[in-house]
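Encoded as structure tokens, here's the structure I'll be asking about.
We show some of the complex, not the whole, and keep each chain where it was.
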Amino acid sequence: MHIIDTRQFSREFMDKIFVLAEKMRQIVLSRQPSIILKNKKMIALFHEPSTRTRLSFEMAMSYLGGHFFSTPNASESSSASKGETVEDTIKVLQGYALDVIVLRHHEDGFAARAAQASLVPIINAGDGKNQHPTQALIDLYTMQEKFGKIDGLRVAMVGDLAHYRSIRSLCFALAKFKKITIYLVSPVSFRIKDDVKNYLTKHEVWFLESDNLQKVAPLVDVIYQTRIQKERGIHFDNTDFMINKKILSLMKKEAIVMHPLPRVDEISLDVDEDPRAYYFKQAENGLYVRMALLKTMLVRE
Amino acid sequence: MHIIDTRQFSREFMDKIFVLAEKMRQIVLSRQPSIILKNKKMIALFHEPSTRTRLSFEMAMSYLGGHFFSTPNASESSSASKGETVEDTIKVLQGYALDVIVLRHHEDGFAARAAQASLVPIINAGDGKNQHPTQALIDLYTMQEKFGKIDGLRVAMVGDLAHYRSIRSLCFALAKFKKITIYLVSPVSFRIKDDVKNYLTKHEVWFLESDNLQKVAPLVDVIYQTRIQKERGIHFDNTDFMINKKILSLMKKEAIVMHPLPRVDEISLDVDEDPRAYYFKQAENGLYVRMALLKTMLVRE
């Protein structure tokens, strides 16, 4: 079992992760050692800089009694920099008796290529502008936790929808739930790609594109804000797409603001105190969901 | 409890660390496993390159049965490089059930800002040209170990006193002891900053500024030598401020030479064989003192 693309997730699989994530939270909060992943071994091979995703995977492994091996900057130090193919890299890692390989890479489809060559389970921890499936599980779990269900939710996705892998992953995953409404709020030239829209249509998700966050804000249960990823060389003036007190004042009382983090200025700091600010809870959930995922993948029941 | 600035240390706290560091040495030398920090979790987030400080913290944690998570080059790989504030970074890390966060950063006051945002204990492992409090504890423990007490010692600080955080931290900490004399030996334009001098005066530490190491050498119990930190873009001709056989010949028989290391040419290699060369013992003490500090912070008595 590889985790590559949220389109692969069944509703049943996701529900199972949500239930398990809650148990994982209890384990973490109990501060008691766990041996659920005793003697299991993970490698994290990150070709693209990331502290948080890597650390939360390593902590997930460690908190469940497993071992991890780490390459924080594989692009610089690894065999890849000498011209090795991903297939060769995987074939070598396979020889090391690992139980799971976590990969991040700047290239779309990298994890899928790795998975095709691999007998060891692969987790895509982000591949270019393509997918970030564990982030989507975290996002969904956060909604599930808040609202008790995901069916019927109205979600606004805000920002550079054309290039944000977390947005793509989340849209595809939401399509597996019932009666979902998605507002796609972005500048015209940063609209989400057609393959996502086609997928939503096919799965009977009602969606609407807009460049007016103020109009959308009162309508939704979730505003999912994103950062302008300057490291991808693309940006726009985001003043019309920022979450601030004004936007908060328009939102429903029970709605929440989410963000995969890190945040720069697209959510103003004074939003943090509002009980609807859910992005730090969402980040915390990252640990529980990754623990749940690793347990699901590595422990046969 | 955060460890940010040596001005926060009470005499009682420091004495406690010294006693505990001695016990930690016994644990290490026994080579028996310890479970003192069992199930405790540390993250080391280093925005400024450093091997030694990071490794000795990680070893301290591990030798006491705890776990550590590591980011050797956070500036390159972390969310900070994408524009995240330290407050956000801390709020996210807080969600990961960590017991302590060790931070190094090139910015003065970084650790203090982090501490203000943090419910998890923060250890400042060096912030810009400001403070390096654990180094000061190591330095003091080394003096305590050698002389049996710190009260009454005469200490010469040598080198770029204007920009060296270990010097600042040590001066502030020494001020908590009695009858301390400090000789501040540097080129005129690299004299220690006024806030340190004011603090020493206020705490009745007798100090003297000098640019003549040869005159000071016979007078002191400790020469604390420092490296010219070329990575900070500032340097001077250090020939008049080097420790060599000539300086050794002027020093008291029972005096010692200390250095936070790494050393370049400011202590000549032939000094190493002299029994007064204490810098490698000092480095070793780094492990014991950091173990003592972590135990003090993480284990409630």
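We call the chains A and B, going by the order they appear; numbering starts again at 1 in every chain.
Going forward, a residue touches a chain if its C-beta (ideal position, glycine included) is under 8 Å from a C-beta of that chain, and two chains touch if they have at least 3 such contacts.
Source: prediction; values computed, not measured.
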Exercise. All chains share one sequence and 2 are in place; how many are there in total?
Worked result: 3
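We take it that only the chains that are shown with their structure count from here on.
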For this session: Enter the angle, 0 to 180° in steps of 5, of the rotation superposing CA atoms of chain A on those of chain B.
Result: 120
Seminar exercise, completed: Chain-centre distance (mean CA atoms) for chain A and chain B, in whole Å, is 40
Seminar exercise, completed: As the complex stands, chain A meets chain B at residues 28-29, 31-33, 46, 49-52, 55-56, 58-59, 62-63, 70, 72-73, 227, 229-231, 261-264, 280-281, 283-284, 286-287
Exercise. Where on chain B is chain A touching in the complex?
Worked result: 38-39, 41, 43, 45, 67, 69-74, 76-84, 88-89, 91-92, 94-97
